[in-house]
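Of the protein chains in this complex, one is absent; all others appear in place.
Letters A, B and C mark the chains in the order given here, with residues in each chain numbered from 1 onward.
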Amino acid sequence: MWAFIQKLRSPKWFYAIGGKCQPWFWAAALGLIALGSVWGLAFAPADYQQGNSFRIIYVHVPTAFLAQSIFVSMAACGLAFMVWKIKLADMAASVMAPIGALMTFVALYSGAVWGVPTWGTWWIWDARLTSMLILLFLYIGVIALRRAFASLEGGARAASVLAMVGVINIPIIKYSVDWWYTLHQPASFTITGRAAMPMAMWAPLLVMVVGFYCFFIALTLTRTRSEILRREGGKRWVRELVEEGADGL
Amino acid sequence: MAFDSLADFIAMGGHARYVWAAWGVTLLMLLALTLFAWFEQRLALRVLRRHLRRTPTLAERQVPKASVTLAQAPTTQATLQTSAQASIQDGSQDSTHNRSAP
Amino acid sequence: MRLCLEARQLACERDDRPLFGQLDFALGSGDIVQVEGPNGSGKTTLLKILSGQLGDYQGELFWNGVSLRQNRDHFLANLLYLGHAPGVKAGLTALETLAWYQALAGDIPSEDTSLEALAQWGLAGFEDVPAHQLSAGQQRRIALARLLLQPRPLWILDEPFTAIDRNGVALLESLIQAHANAGGCVVVTTHHRLDIARLGRIRLGVTGE
Partner (left out) sequence: MNRPNEPQRGADAAVVAMLKRDLMLLLRQRGDVINPLVFFALVITLFPIGISPEPALLAVVAPGLLWVAALLAALLSLDGLFRSDFDDGSLEQWLLAPQPTALLCMAKVLAHWLLTGLPLALIAPLLGVMLALPAGSYWALCVSLALGTASLSLIGAIGAALTVGLARGGVLLSLLVLPLYIPVLIFGSGAVSAAVVGSGLAAHLAILGALLAVALMLAPWAIAAALRISING
């Protein structure tokens, strides 16, 4: 484990490793998402109650999962940066934040759209959607705080602390919102709460979720490598690498 | 295949607007993120190359030296005289009354 | 008692800009060191590192042979740091400020020593005046009164002469000299030319002239 942390301290090693396994993740993401989309849209059975608007689940659930996982991984990177002083972790965290915010927004949008055919309004204060909305505000807070500091270093540390404070609050917020929702609308049908789904329905969902996670890993690898180029431009190995001519992306 | 024809597939049993809106936004977001990452990488490389052209010599960045001249107290300093500390700046006279501005 | 603040291969980089590198020195009893350098050469940063406020540096710092990162609280108990801003609350009177500082440092506050320290700094009669009615120079003198009030072996003073008049400067220089003679150690940054006998210098921002 300790050797791994030592390796992580050098962006040079990560840049090389990232370059090698990045194409694999992009390919996996493309393949899985394409397969999941076709399977979920065309072949999966429609829901007996909601009809075909149920197919939005194949987009809403993966983005919702990613939204939460990205915040947790951002907080983990923040912890690694604050405790073990791994600069690379902060580069990854600063790159993940916008991705997470975008995923949360899309999850919110698809959840709201999903509610329209059944409720007739664009926004319903469903427990999960409300938690998702609060998560979006947490993301915006972390991004705004990182950019508010004049020095890169100060912004990085402040954002790491806020990410860690935020990740502790996510479960608290989630349970208090669920409790609040059941208090005010006890017996209503929650859009995203599902009884057990038949295999034909959840199989494409699993493919889509794995596809989205591969997409996230691939995207983070690529963007972190760009961040390394931006931040470590002065270093010798970066200059030599760039001077060798177009290296593999 | 859950649909009879392509037209039926497009119509999504009357929920076309919602399904395609949600899916459209998501796939658009995926595409946008991918393209953004691609151009971001290329931009970073291009900026770096332009920066390199401006500073051709691969000189290690100018780390400003810090010179340390500790006044040698006549009595007590002898024991603490470590080699690292003895980087007496050449040329600066080590007089006791350091009047002249360095 | 040998007190020794030693730096080995001290280097610091702020926002990708190297401030100083390979800085080695050992400050012992009786040393007075002035940190010089143009604006932005990292003087305050160096002082913040030496006073243990900034942990983000390469190299090692030792206080009496033990790394600063290990026994920070013990080191802080032996340090008196005066920063750019005097650290005097506008709403408090001089006596209240000094009593607060003594309580923070763990000393037993005694009013008469505070009064005596303030008197020596020419603040007799101003002890119970809220600081917002005092001039910047007088507020600086309240902070400087701590030099007399709280005996600490290591003094780190960041621009202590700002807003101080002529006899204040003379008094401060004599205090620094007396502290060094008694075996203490002083690190100071100032653009004022110090009239002190054995003055060590750490010049920053020397780019190979």
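Just so it is clear, contacts are C-beta pairs under 8 Å (C-beta built on N, C-alpha and C of every residue); 3 or more make two chains touch, one makes a residue touch a chain.
Predicted model only: the values in this text are computed from it and were never measured.
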*Could you tell me which of the visible chains the hidden chain touches?*
A, C
*Looking at the whole complex, which of C:53, C:70, C:133 or C:174 touches the chain that is not displayed?*
C:53
*For the chain left off this view, which of C:61, C:99 or C:134 is in contact with it?*
C:99
*Provide the residue numbers of chain A that touch the chain removed from this figure.*
82, 134, 137-138, 140-141, 144-145, 148-151, 154, 157-158, 161-162, 164-166, 168-169, 172-173, 176-177, 179-180, 183
*asked:* Touching residues of chain C against the unshown chain: what are they?
replied: 1, 3, 29, 48, 51-54, 56, 64, 73-74, 76-79, 81, 83-92, 96, 99-101, 103-108, 130, 151-153, 179, 182-184
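In this section, only the chains that are shown with their structure count from here on.
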*Hey, how far is the Cα centre of chain A from the one of chain C, in Å?*
48
*Centre to centre, by mean C-alpha position, how many angstrom separate chain B and chain C?*
33
*chain A to chain B: how many Å between their CA centres?*
23
*Please set out, as single numbers or ranges, the residues of chain B touching at least two other chains.*
61
*In the complex of these two chains, what residues of chain B are touching chain C?*
61-71, 73, 76-77, 80, 82, 84-85, 87, 96-98, 101-102
*Can you name the residues of chain A that touch chain B in the complex?*
33, 37, 41-46, 51-53, 55-56, 59-60, 63, 99, 102-103, 106, 109-110, 113-114, 116-117, 215, 219, 222-223, 225-226, 229-230, 233-234, 236, 238-239, 242-243, 246, 249
*asked:* Taking the touch rule as given, give the residues of chain C at its contact with chain A in the complex, in rising order.
replied: 14-16, 56
